[in-house]
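Note that this complex is displayed minus one protein chain, with the remaining chains in position.
Let's look at subunit A:
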Amino acid sequence: MIPRVSCLLLAWLLPAGLAMALAIGEPLEFATEAQQRQYDTLVRELRCTVCQSETIHESNAELAADMRRRVYAMTLAGQDAEAIVGFMVQRYGDYVRYRPPLQANTLLLWASPFLLLVVGGFTWWRIVVGRRHMAAYPAFTRRERALLDRLSREDTGRQP
């Protein structure tokens, strides 16, 4: 693991080849505003696969720069967002998407907030209903009171 990290670090420090990549925030020219919007959205939705918790928009890694360049070129070529994301997923897997798609293996992920809401709501409802039947303070039934009375009488009766 560590050699690869140092490998990446070296790649990052090395200025060679940087000219070909798109630097972060480098001004780009688009034919239409829609293309600009598509590019801006996509670079914030694709994960930089070597830096894991960064989008390609915010990552300094060379791979992220390559991916930005590819998104830019494909956008200029008139490809829609779906095609570009599909292209990246084909190469880097679903992992490259920051917004996971709704499919069989992500169903639980998408459903979990609602499941938690249902479980939490049910628990809350059970507690509230349980409390409603509870008296405000502990009370004895008539039979219990009679028993208590008898017991305390027997107790005092036995004492000399």
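Keep in mind that, in the parts below, a contact is a pair of C-beta atoms (placed from the backbone, for glycine too) under 8 Å apart; a residue touches a chain by one contact, two chains touch by 3 or more; residues count from 1.
Heads up, the rule we're going with is that contacts and distances are computed from a predicted model.
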Subject >> Protein name as given in UniProt for the chain not displayed, "Glycosyl transferase family 2", "DsbE family thiol:disulfide interchange protein", "MoaD/ThiS family protein" or "Extracellular solute-binding protein" >> reply: "DsbE family thiol:disulfide interchange protein"
Original post:
Which residue among A:90, A:103, A:141 or A:156 touches the omitted chain?
Top reply: A:90
Original post:
On subunit A, what residues meet the omitted chain?
Top reply: 1, 3-4, 6-8, 10-11, 14, 16-17, 20-21, 49-50, 52, 62-63, 66-67, 70, 89-95
